[in-house]
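The complex appears here without one of its protein chains, the remainder shown in place.
Coming up: subunit A.
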Amino acid sequence: MPEVLAIDFGDEKASPPAILLDDVVLERGGKAVIDRLSLPLGPKGVTAFMGPNGAGKSLTLRLIAGLIAPTAGRIRFAEGVPLPQQIALVFQKPVLLRRSVRANLDHALKTFGTPRRERPARLADLLALGQLEPLAERPARVLSGGEQQRVAMVRALAANPKYLLLDEPTASLDPQATAAIETLVARAVAAGVRVILVTHDRGQAGRLADDICFLHKGRLLEAAPAARFFQAPKTAEAKAYLAGDLLL
């Protein structure tokens, strides 16, 4: 069993965490798929979870989003339990309603309780943000993968969330579509949204992330600033992962 290294995000993360994963355990079929995960996440920037398939990255994201409950341990937010509209989740495969792009966004605004009179202006802003105006009346599910993910991203940002959780948002997208999504992420970060990203794409993690959390078999093996993680990973598993070796 590899050693878990001390969490070292550097001095800039000395501020009180916005999210604290406290000895979180998630069991499936009697086996710990997330194993005693403790991690403070600061109030700003982008943290990327990396690791091989089955490491528990997406499960960690779902635990933070509150979609699944931990078997043991706690996930605490600085401001208490966030409202659903404060914590947005974007899935690898966008889940869009069987409606037009506009109706998808309108559904989210209605769900978040946006007053009816404010919705048209907000919809226009969101469509502009995602450069979706020409697609507004198209059924969302006939759009290309990149366009669908843009709709999902803009929908996630509809209520100005405090936290944006992204589960491999560009996994199957071409470079152009990936760039569009990364631009939206960068704009969200600039607006103060705390982003937690799951990605297999080392380049993307390098472009977007401030910190990297490296998971393997449900355990957090490294947590470090991105530059340091890529330059000098400390565990053999992280080194092998970054070298492109198969981690069994």
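By definition in this document, a contact is a pair of C-beta atoms (placed from the backbone, for glycine too) under 8 Å apart; a residue touches a chain by one contact, two chains touch by 3 or more; residues count from 1.
The rule we apply is simple: contacts and distances are computed from a predicted model.
Participant: Which listed name, "Cytochrome-c oxidase, cbb3-type subunit II", "ABC transporter permease", "Aliphatic amidase expression-regulating protein" or "3-oxoacid CoA-transferase", is the one UniProt assigns to the chain that has been left out?
Facilitator: From the listed options "Cytochrome-c oxidase, cbb3-type subunit II", "ABC transporter permease", "Aliphatic amidase expression-regulating protein" or "3-oxoacid CoA-transferase", the omitted chain resolves to "ABC transporter permease".
Participant: Touch as defined at the start, partner being the missing chain; which of A:A65, A:M153, A:L197 or A:L220 qualifies?
Facilitator: A:A65
Participant: For a quick check of understanding: of A:S38, A:Q85 or A:Q131, which residue touches the chain that isn't displayed?
Facilitator: Only one listed residue reaches the unshown chain, and that is A:Q85.
Participant: Which candidate, A:K31, A:R98 or A:R117, sits in contact with the chain we can't see?
Facilitator: Touches the omitted chain: A:R98.
Participant: Which listed residue, A:H107, A:R207 or A:R228, touches the chain dropped from view?
Facilitator: Only one of A:H107, A:R207 or A:R228 touches the chain omitted from view, namely A:H107.
Participant: Could you tell me which of A:R141, A:R207 or A:R228 touches the chain that is not displayed?
Facilitator: Counting the whole complex, the residue in contact with the absent chain is A:R141.
Participant: For subunit A, enumerate the residues touching the unshown chain of the complex.
Facilitator: 62, 65, 67, 83-85, 87-89, 91, 95, 97-99, 107-108, 111-112, 139, 141-142
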